[in-house]
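One structure coming up, written as structure tokens, with questions to follow.
Not every chain is included here, but those present sit where they belong.
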Amino acid sequence: MADLGFARLDLDRAVRTGDPEVVFGAGKTPEQISAALARLCQAHPTRAVLATRVGEEARARCRETLPGADIDDVGRTVTLGPLPAPRGRVAVVCAGTSDLPVARECATTVAVFGAEPDLVVDVGVAGLHRLLAERDRIAAADAVIAIAGMEAALPTVLGGLCGAPLIALPTSVGYGWHLDGLTAFLTMVNSCAPGVVTVNIDNGFGAGVAAARVARQSVRS
Amino acid sequence: MADLGFARLDLDRAVRTGDPEVVFGAGKTPEQISAALARLCQAHPTRAVLATRVGEEARARCRETLPGADIDDVGRTVTLGPLPAPRGRVAVVCAGTSDLPVARECATTVAVFGAEPDLVVDVGVAGLHRLLAERDRIAAADAVIAIAGMEAALPTVLGGLCGAPLIALPTSVGYGWHLDGLTAFLTMVNSCAPGVVTVNIDNGFGAGVAAARVARQSVRS
Amino acid sequence: MADLGFARLDLDRAVRTGDPEVVFGAGKTPEQISAALARLCQAHPTRAVLATRVGEEARARCRETLPGADIDDVGRTVTLGPLPAPRGRVAVVCAGTSDLPVARECATTVAVFGAEPDLVVDVGVAGLHRLLAERDRIAAADAVIAIAGMEAALPTVLGGLCGAPLIALPTSVGYGWHLDGLTAFLTMVNSCAPGVVTVNIDNGFGAGVAAARVARQSVRS
């Protein structure tokens, strides 16, 4: 372990679980985030480290202090170091453009955790023709992440169209009495399509980790 | 009004709103239900009266005491007297066979309230091909009732496929943490398809009344 | 479809469902809203396009860049292009002056979707004489939208006074433990008046679409 004063960094996680190091940016100062990334990268120069939920000010600091960092202003992530060679492909499917920040966090996580993300945007079920046009591409993936807010019908429709492991990811996108995404969450947990599993609202990181673990151990594609 | 001892029957409703008389059977004894139907029919021999939520024992009594009554054991309704000539057609679309009791109560209500019900069963969105096969039939109706439990994605998919007035009817069919139909209800209220309206859980009667009112004043078909 | 960079606009919706194009303004920048309206109007110069939930800054931009636009600062809508000739009339009835923003969004939607809105304001049930004075005007409409917050008794009272299709629209107006409009929503969903249907809280757009679809296919009035 390495002690930065404000946190003890676990430098040996990859040995134990095969996963990379991650800095959860929410509630940390810009200085803490960039320092943690720098220290982790120094310890493991040959593989990527990831920071999620990185605010605007912290991304600016990373731009200054971490040359070579890959910074996504939509998904609010910062990646440092070379991505692993991808094993398996994960389809990251997203109902509306408002879900894009969650989808981008999710896709980046997939890449850092060792699989290839394939982002399919704006295929909500209220316009079925758009979804059906992408059916084969989605069904051929090693794992599928279905992202939706509002009434969140997407995972159920997808579950009837393909047999790959399917992770439903609810977002807090909605209006009126949608309970900050709980409606989407409930819809997904009650899907009549068998085998759908769910993560917490807006948890693009969690869905990405789960899907990457599935994809990188697959021989399906 | 007519006083039966246990209730004051409103014999003049049709004059005021154009709607038939209805006996809500829940919480009433078999004797009370059959007596109320008989008295209403006597007052208005030329048009149908309806009883809903009629339990097994009460349906048996109606079979004995009300010759000519039309009794639906699945939808738990009893109809007495001639149905009105239908104006307009209502598509009553239903996701699963478990939703059938609610769908039948709904269809009978549509008929008694003066429109033609058209029951389309077992077209859940987890098997899209079945729904797409019925698309034109549904889209041509004067009003559509979309019935679903569990994750209740049906109204959203239907809302993207047709432009007729669409009433979503959630049912309490589900397993685990589905909150007795609240999940379906929430999904419908948050549908991303514009113009979807909703009634209470399992309220086949309410949806039927609303749809019949729309259909019988329509010139669409 | 037309690709604006930040969204794919669906230019063919009217062909499929008979409905106009709409820009949902929440979460979009002023530039995005005005550009979307301009592009939609260019594609369909002969009919109106609508933007809802347009904030103060975006309305200012539309005033500058879209000469001829009809801008409602209370209902927060922007309309561009000629309104369709109205078919049928929709009574938009509203319990209190606090409900006016929702009522105005609703009335504008009715007009853009092809029916005539008739706004009846400040007829809450705590002062019954005001409501009874407007009874005949409301009952003669092809569809009625009953808007209320707080305890939301209006749709039930209206439902007993007239037989037209009735859409209840709850608002988030209230004080103390009113759950951001859930109280009004629950009241409406549990109305003892038969045939009342409901939309989500503050969803003036949704209620307007539903009512316009009913009214424009009616031969009632």
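Chains: A, B and C, in written order; residue numbering restarts at 1 for each.
Following the convention adopted for this analysis, a contact is a pair of C-beta atoms (placed from the backbone, for glycine too) under 8 Å apart; a residue touches a chain by one contact, two chains touch by 3 or more.
The structure displayed is predicted, hence computed values, not measured ones.
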item: Oligomeric copy total, full assembly; chains in place: 3; value: 8
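Methods note: only the chains that are shown with their structure count from here on.
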item: Overall pattern in which the protein chains touch one another (line/ring/star/complete/other); value: complete
item: Relative to chain A, chain with the most remote C-alpha centre; value: B
item: Innermost chain, taking as reference the mean of every protein Cα atom displayed; value: C
item: Between chain B and chain A, distance of the C-alpha-averaged centres to the nearest whole Å; value: 44
item: Cα-centroid distance, chain B relative to chain C, in whole angstrom; value: 27
item: Whole-Å separation of chain centres (CA-atom averages), chain A against chain C; value: 37
item: Overlap residues in chain A, where contacts from two or more other chains coincide; value: 127, 175-178
item: Complex interface listing, chain B residues touching chain A; value: 95-96, 124-128, 132, 150-153, 156-157, 159-161, 174-179, 182-184, 186-193
item: Parts of chain C lying in touch with chain B, wherever the complex brings them together; value: 16-19, 22, 142, 162-167, 189-190, 194-200, 205-207, 209-210, 213-214, 217-220
item: Residue ranges of chain A in contact with chain C within the complex; value: 97-98, 122, 127, 175-178
